[in-house]
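All protein chains of the complex are present and in place, except for one that has been dropped.
So, chain A:
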Amino acid sequence: MAAVPPKTLARRALIALTVLVVALGGVLAGSIVWSDGQATPKLGLDLKGGTQIILEPRGKAGQTVSAAQLNQARDIIVQRVDSNGVSGAEVTTQGDRNIVVSIPEIPTQAVRDAISKSSQMQFRPVLAVASGVPQPAPSASPSASPSAAASGSATPSASPSAVSSASPAPTSTSNSAVNEALTAASPTPSPTASPSASPSAAASPAPSAKPSGSTAAPNGPTDLAWITPEVQQRFTALNCADPGALDTIEDDPAKPLVTCGVDDGAKYILGPVVVSGDHISDASAGYQTNQQGVPTSRVEIALSFDAEGTKQYADISRTMVALPSPQNQLAATLDSRVIVAPQFNEAIPNGRASITGNFTIESARALADQLKFGALPLSFEEQSSVDISPTLGSEQLRYGLVAGLIGLLLVVGYSLVQYRVLGFVTIASIVVAALLTYLTITVLGWAQNYRLDMAGVTGLIVAIGFTADSFIVYFERVRDELRDGRSLASAVQTAWGRAKRTILIADGVNFLAAIVLYLLASSSVRGFAFTLGLTTLIDILIVFWFTHPVLTLLTRLPFFRDGHPWSGLDPRRLGVTTTRYAGRGRFTSAPPAVREPEGSRA
């Protein structure tokens, strides 16, 4: 009989499984030793405690947003969460309309409000610029490109270094943004001796503000009279390196705004809103073309406005182009923060502006996206918010595990009753499956930041039954083949050939359900779909690489081969009533059967 191939195959499969388990264990151990991995799965909010807020972004007239806008909205929320000093928060999009914010603590009301406030892009004239931190860090400024940006077609002279060289202040190559700000302040009547090295810019605009600010009401949005002493004081006090610096910002379109740049490390005093962001009709990034229409290596962001925006933009550009720097800069703010503040090189009457500067094509694209989608005034509607206290979460987990353990014991008991010693194969299979699942989930927690939540735990418990079922299908098949009068070794192989297909299609249906659920369901049950799909895959793996090989090898033991009554594969119990040739010159004798006379009937 063909004994060697199945046996060899079985050994190979078991070795493969061992290699897989060891490899997963190795990855896990490695992640713990050399990285920030941990030995237990990462837990979701509902088990660990924390808050989950589900937001739905909406457009102006209540219309829903597109997928690209949703991603943009998520970036907005990420920025807000970061700027509110919330640590360990995760922001993800869910489906095609929701944004899920998961915070591992219960946030204050102020933080909640800050996260879900409406987003609005605005254009405001720059009144003053300074370094955002009292002590400009050398590393902060090379990214100062936005403030160095210039509009108009030919702007070779707009480079920041040219401006900064004119500055009387001590120049260091690294903080060009600050230098520019200083230069901006200097045209004002009072040439204050800038206090040499220390906290720099903050001091210098002050004198300029006083003369006008105290006398008359501001005349037009670019008037420096907007810088009242109170505004100046806020500006001086502002430290953009502090993540919570802008928590209390008040953004009134009709008033000046003291704020920070998103990533240029500068702080600004901005005049009132001159153009609202929703007048932007398009923004795109690309390489500038010269007069011959040949693309150059210079990156530009092309910006266009709708009819009303064009008019407003033309007006403000005519006014501002004549002003000294930095008052000729027009800042675009998103969520009250300056994302870019280019200066005008010429009036722009046709509503088609081109921003050039020190961009890479990637940074230009990102900026163009921000301009384009940021232009859309989004409001965020709170769909659901769940606070889980850590006490409740850990209690849920504990009882979930208890339930799982009881379920497992029940399954173990039942399979022992049904399949006797063969039941141990089921148990061993489930144990190996559990080990694989544990390793996979823990490794995924490290590699993919997968978090196990309550729904996931439920999925795991339910999966015990599903996994055990594939063994039942298989064992019942083996019994069927035994009843047909096969020897055990051949029954196992034949049954495997047939059970394999059944298990595959059944698991296939299960997997399909898991995928559909995972892709389409809401986040509260995504964890369930995930663990269901994962355990289905592991189930297939275990049946192919563990249960079948183990059974193949076991059936060679005399205990099973000879059909011990406790083996669960006793032919007599299965109603096999004829004497059969059992190979190697042996027969399995059975009690005299009713069929015998008929069989020898002549």
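In this text, a residue touches a chain if its C-beta (ideal position, glycine included) is under 8 Å from a C-beta of that chain, and two chains touch if they have at least 3 such contacts; residues count from 1.
Methods note: contacts and distances are computed from a predicted model.
The complex includes a chain that is not drawn, and of the options "Ion-translocating oxidoreductase complex subunit D", "Protein-export membrane protein SecF", "Sugar ABC transporter permease" or "2-iminoacetate synthase ThiH" the UniProt name matching it is "Protein-export membrane protein SecF". Taking the complete complex into account, A:381 is the one of A:230, A:362 or A:381 that touches the chain left out. Per the touch definition above, the residue from A:321, A:366, A:462 or A:553 contacting the chain not shown is A:462. Contact with the omitted chain, checked across A:253, A:324, A:349 or A:508, is made by A:508. Within chain A, the residues in touch with the undisplayed chain are 1, 46, 49, 54, 56, 95, 97-98, 106, 109, 112-113, 381-392, 395-396, 399-400, 402-404, 406-408, 410-411, 414-415, 417-418, 454-455, 457-458, 461-462, 464-466, 468-469, 472-473, 476, 479-480, 483-485, 487, 490, 498, 501-502, 505-506, 508-510, 512-514, 516-517, 519-522, 524-525, 528-529, 532, 573-575, 578-581, 583, 585-587, 589, 595-596, 598-602.
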